[in-house]
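The structure is given below, and queries will be raised subsequently.
The complex appears here without one of its protein chains, the remainder shown in place.
Letters A and B name the chains as they come in the text, with residue numbers starting at 1 for each one.
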Amino acid sequence: MSIKEFIATIPYNRISLRDLFAFEKSPVNILIALMTLSFLVMFALGVAIYLEHGHHAYGVSRQHPWGLLIAVYIFFVVSSTGLCIVGSLGDVFGFKDYMAVSKRAIFGSIVTIISGFAVIAFEIGHPVTMVIYNVLSPGLTSAIWWMGTLYGIYLTFMVVEFVFLLRNDMRMARYVGFFGLMFGLLAHSNLGGVFGFLNARPIANGVFYPTYFILTAFITGIFITFIILGFRYKLNFTEEIKKLLTGLAKIQALLISILIFFVSWKMLTDIYDGLPGRADVALHILGSWTFWIEVVLVMIVPMVVILRNMGENLKAIFWISLSGMIGIFFMRYNLVHDAQLKPLQMLKIKEYQLAPEWIHYFPSAAEIMISLGGLGLCILLYFIGSKLFNLDADAHH
Amino acid sequence: MARYAMALDYKNCIDCKACEVACKEENGILLGADKQRIWVGHGEIKGEYPFLDITSNTFMPSQCQQCETAPCESVCPTHATYYDENGVVRVDSEKCILCSYCMVACPYDARYVDDRTHIVDKCNFCSDTRLVRGETTTACQATCPTKVRIFGDLDDPESEISQVLRVREYFTLKPHLGTNPKLFYLT
Partner (left out) sequence: MKVEISRRKFLQGSVAMTVFGGSAVTVPNLFSNEPPQAKPALFSKTGTGEAQEIPTLCEMCVNKCAALARVENGVVTKLDPNPLFPKSKNMLCPRGNAAISALYDPDRLKYPMIRIGERGEGKFQRVTWDEAYNYIMQKTLKILDEEQDNRSSFLFCAGEGMAEHTFKSFYEAFGSANWLNHSSICLQTVASAYGVTIGKYPEADLENADYVIMAGANRAEAIVTPDTMDLFKRTKNRGAKLVCIDPRFTNTAAKADLWLPIKPGTDLAFVLALTYVVLTEELYNKSYVEAYFNDFELYRQNIVENQYTPEWAQTITGIDAKHIYQVARDFMAHAPRAVYYPGRRSTFAKNDFQLRRAMAIFQALGGGIDTKGGLIFGKQFTLKGHETLAPLYERAQGRALGKPRNHDRGHTGYHDCAIVTGGGSWIQWRNRFLDNDMPYNVRGMYIYKHNPIINTPGSAKTIEMFKKMELIVCIDTMPSDTVMYSDVILPECHYLERTDPVKTFGGAEPSIAQRNKVVEPMYETKPVRDILRSLTRMLSRPMFDITKKYDESVQAEIAEYGEEEVFKQFDINQPFREHQEHLNEHEVSAYPGAAEALRTKGVYYPDMEQYFKQISVNDFEYYPENKRYYSIGNGKPLTPSGKIECNLNNLVAKGIDPMPKWRQEYEYIIPQNKFLLLTGRHAQFTQSSTRNNAKLRDLMIENFLWINKRVAQKMDIAFGETVEVSSSMGSLHIKAYPTEKIAPDQLFFIHGFGEESEALTWSYQNGANDNAIIEDHVEPVYGSAAMHETFVEIKKV
């Protein structure tokens, strides 16, 4: 079967363009539509500013070269990995209860990673050169190279898996899905490695991030699953979905408790006995409000809400999943920012300046617009997908 | 083929910043403090007037350390950062994708984005300017009023830098990171 023939076999809904963009005009929907539209406009605007001014359009600097876009990229690829994990529960690992969300989750993982790529394309100065020289002169010691390459492969697998799912070829979907998941996890831990390999940055350096990334990906995947199913069923879940979500909620509680352990011990070891460049940074992090947003929204609130009635209160969990994603965003932002908090050069290099203490960074308008644009793109793609494809599990399951 | 390095008699430095200007002129570096390849740092004085701690005001000239195990090289996804035949860590502007990973990875804050070429750049021991023209000094070395810098080939035991490093004590910056810097601070 040639690729062309294979593509021809993908089942999709033949609908007119008009139908494609039609939706029920409920207030919430209109709001979302307007939001998405404005995000997309911002995307275009942000990109235009970037094309005009390059990195000067961003709040990044020599001491803080990585900014919001990197955080948002991570946010999306972590979401993707998380959705892939959730999707794999059913069709790779064969947990029947979770089959119902597989297609939707796998599709979500594709949409999120594409959005991530769309955002990072405007952070990497020369994306085309990247494609060329990633192949011509691969930097095999570079975590970024591995991460990028593995994500590329991962995306391919996810697309193929999705097609098999659409074609209801569960056997092939499982094989392909397995590889997709593997590559996703590899890619993702390499993303952790991008930070973990930074010997110069004791706060990030070590094994923590690669493992933590997998854990938080799973958590993110579950949050998003709640969100997309919440929307799909307008919070009126079928029994099947209720069972699925309750199960995920319990897993989530477990994962979050592990996360709390992880983070607590990370902080403790960071601070213990005051290793310079690590303890001071950790204390600084503890003093920042963004960290506490992460703690409250990702850890405390979800834990409390889920444990209150053992994952049965799905509507509440839907809402805390939304706020949880905000927390997850801060988690990514903090991760990127905190790694760069401590100046590597602590002396005054000008006559009239104060010696650098902490590196300040605040995203510029362009960065914020491109980031929101990524979100807009993600919603748009998802919306189109939900129109074009049947994302619900097929009846005979 | 050589293994270029630099020894700095840093206690001679008077913070005049001739080296910074010379580097900018020689290598066509843009204006702006975050653009420079080379800098001189110092701390704010400690103590209370008139009881001041003279050593807290020591001037530390610095630039890319030309690490023998350079984190910027290992993290570069496209080999844009490479060791040239003289052991100088260089950037190939063709290959650099401006991912900034090297900037995050370099422990010495030695890299910056060049706004004309749109790549990440750094000190290259004047390799593509003075050294290709056959000169044997770097711009920062040549101009220095108090002759802080000795540039030379570590592989040549007769070179002045080799001799100096054999007889004088020195330290390198952040040695615990294992980057093996080739900037030697003479004490």
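One rule holds for everything that comes next: a residue touches a chain if its C-beta (ideal position, glycine included) is under 8 Å from a C-beta of that chain, and two chains touch if they have at least 3 such contacts.
Since the model is a prediction, treat every value here as computed from it, not as a measurement.
Colleague: Return the single residue from B:T69, B:T136 or B:N180 that touches the missing chain.
Modeller: Touches the omitted chain: B:T136.
Colleague: Just one of B:I150, B:L165 or B:L183 touches the chain that is missing; which is it?
Modeller: Of the candidates B:I150, B:L165 or B:L183, B:I150 is in touch with the missing chain.
Colleague: Provide the residue numbers of chain A that touch the chain removed from this figure.
Modeller: These residues of chain A touch the chain that is not shown: 53, 56, 350-352, 354.
Colleague: Tell me, which residues in chain B touch the chain that this view leaves out?
Modeller: That gives, for chain B, the contact residues 11-12, 14-18, 20-22, 24-34, 44-50, 52, 54, 57-59, 115-116, 128-130, 132-133, 136-137, 139, 141-147, 149-152, 160.
Keep in mind that, in the parts below, only the chains that are shown with their structure count from here on.
Colleague: For the complex, give me every residue of chain B touching chain A.
Modeller: Contact set of chain B toward chain A: 33-34, 39-44, 60, 62, 71, 74-80, 94-101, 103-109, 111-113, 115, 118-119, 174, 177-179.
Colleague: Please output the residues of chain A touching chain B within their complex, sorted ascending.
Modeller: Counting only chain A, the residues touching chain B are 54-56, 60-63, 65-66, 124-127, 129-130, 133-134, 136-139, 141-145, 148, 194, 197-201, 339-340, 343-350, 354-355.
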